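Right, subunit A next:
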Amino acid sequence: MSRRGRSRGCQKQYNRIILAWRTSFYFLILPLLATALGAQTVQRGMRGGTLVIAQRSEPKTLNPLLSRDAPSREVLGRLSSDLMSVNRQTQKVEPVLAEWVHPSADGLHYTVHLRSGLRFSDGQPFNADDVVFSFQVYLDEKVHAVQRDPLLIHEKPVTVSKLDGQTVRIDLPGRYAPGERMFDSLPMLPRHLLEAAYREGKLNQVWGLSTKPEAMAGLGPFRVKEYRAGERLVLERNPYYWKAPQPYLDEIVFLFVGDEDAQIARFLTGDVDLVNRVSARNVGLLRARGVRVEDLGPSLEYNFLLFNLTKDASPGPKEWFQIKAFRQAVSAAIDRDGIVKLVYGGLASPLASPVSPGNKAWLNQKLTAGKHSAEQAKKLLSESGFTRDKAGELRDRNGKTVEFTIATGASSQERSAMATMIQADLQAIGMKVQIVPLESRSMVDRILNTHQYDTAVMGLGGADPDPVFETNVWKSAGGMHVWNPEQKQPATSWEAEIDRLMDEQASELKQEKRRELYNRVQEIVAEEMPLICLTSPHVLVAAQPRVKNLRPTIFDHYTLWNSDELFVAEAKTKERSAGR
Partner candidate 1 sequence: MAEPILDIRDLSVSYAAERWAIKGFHLTIGASESVGLMGASGCGKSTVAWAILGLLPAYAKVTGSIRVCGNAVNARMRGPTVALVPQEPASALNPVLTLGRQMRDVAGGQTIQAAKGMLARLGLPLEIYDAYPHQVSGGQLQRVALGQALLCKPKLLVADEPAAALDRGTRTEVMQLVKDLQRELGFGLLLITHEPEMAQHFADRVMDISLPSESSPAPTRAHLANADWVLRARGVSKSYARVRALDGVDLELKAGGRLVITGESGSGKSTLAKCLAGWETADNGTVEFKGAKKPQLIPQEPGESLNPFWEAWEVVTESLRLEGVGETQRREKAIEWIERVGLPVEVARRKSGTCSGGERARLAIARALVMCECEQQCHGLLIFDESFSGLNRGLRRQILDLLDELQARWPLTYIVIAHDEWLTRRFADSVAVMREGRLSG
Partner candidate 2 sequence: MIWRRVLQTMLLLLAVSAAWFALLAASPGDYFDLQRLDPRVSAATVDKLRAEYGLTKPWWVRYGDWLVSVAHGEMGVSIVYNEPVADLLLPRCANTLLLTLTSTALAWGLALPAGLWAAVRRGGGIDHVWNVAAGLLLAIPELLLGTLLVYWAAGSARWPAGGMRSAQDGGLLDILRHLALPAGVLAAGLFPIVFRHFRNALAEASGLPFVRAARAVGVSPPRIWLHSVLRVAANPMISLLGLSIGGILSSSLLAEVIFGWPGLGPLFVEAVMTKDTYLVLAPVMFSAVALAVGNLLADLLLMWNDPRIRAAG
């Protein structure tokens, strides 16, 4: 298992973070001078104090099996621990509950030995039986756990067997390229609390928000203290946490503030200590008030303009979309730099392929973002038989005016703004385009189920950098193959080639080979352009100076992944100090 060398792109990103910290007041009191090369070392924290983080919407459940939305996952991440998880900063898999893990040579068997003396947050001991029980629950058909699908390789589940009280062996049905990454975000469940509910088949009714804290337990740094409907969820330190002195914080408070501007208002009044994913437009006003806003560079998300390439008889826009030159012309007409400047105030990166620059490990460095040139677009269109009439409107071969709609999800303001700019860009080359804002669920229904749309501005990615998690998108039979989902067999030759490449890389253990395969996939998509990649927004985090050991990353949970190391400089006094 070769370890990935640190690439040049990564180096640049670290410098920028250190630079940001050097200017902030906080850095002056740190005895340790952060070196340009070495990662930040963890600083001995002071116990006590409360950290308040704002959440856009309430968590929906405290049951790991049902945690389908981001807020719930963010909370559950603090309440539970995995056998092994990916270090958000170094992207390397590290044992957490496991003391050591011995993978077999062919990568099909893992022997996992647990740390000794581990206890749940209610004091009950944790052993191999809990691990076996957890896997059994995750893999059970009837439970429909969120964690089930990643544990299936070629539709066959992994098997877990107990060797002794502290050791288990996990056997994989087939070669699995990401290897141990599979065990990330697989929280170990307390058998003594859930087995009864599991036998009665009521697992999805337990551990709701209003469940009494004593009825729940986990192995994470914190446990549930109190829930106040519509307002806040308070977690308190787990006394039995295995990294004894940590967590330093007494409590973490998740404050539900539905609207980003409201979040910023409460941040400015000192009610909130941390805001994840500040949108670009608010960075200016925060920095104007001397607030430390960390720009962590492009996230894993990629926004794109999607063409409806599904095959159905209906005439109209779909005929044009099938023409590759038409798609390339649209891509050439779009002013990506304009989008970065106007929509994100410069805090985003134009995309060359569906892999965001933030995903250094798998980015195909050779591809460059399409240059904005209306002439190139017009040339491509006239070559493929489109003409412009006197009024400047584009007409296809049989004289019909080129007119179609762009669907946008109402919830994302940035994507609506992108659609507005694309509409203007396409109008410049004679295409009459109309924007249709749709409520996000009905938009997904149109794209994946009823195919009743022309084009759409969408965003995907953001969960995990590893290509295997994008299988559903790139394989022609995949449910998320957005431009023409769930094809019986590949509609075009290039989609067939992508299928082949994706299958091969999924079971290719040598990382170098995997990179070449995935680079080829990116080249095909950049050439064929079923979806026109636009931009990837930067991850922006706002934090109060009193928050220490904060090492935000572009991977999910952004700031709380090391919640056991976080601490606050001075414990929060009863009455917030008015000195601003």
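FYI, a contact is a pair of C-beta atoms (placed from the backbone, for glycine too) under 8 Å apart; a residue touches a chain by one contact, two chains touch by 3 or more; residues count from 1.
The candidates came about this way: all candidates are chains of the complex that A comes from, given by their letters.
Because the structure is predicted, anything quoted here is derived from the model rather than measured.
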{"item": "Result, touching chain for subunit A in the complex among 1 or 2", "value": "2"}
{"item": "Contact footprint of candidate 2 on subunit A as seen in their complex", "value": "50, 52, 57, 60-61, 63, 66, 68-69, 144, 146, 148-150, 204-205, 208-210, 228-232, 253, 255-259, 261-262, 264-266, 268-272, 411, 439-446, 448-450, 460, 463-464, 469-473, 479-480, 486, 572, 574, 576, 578, 580"}
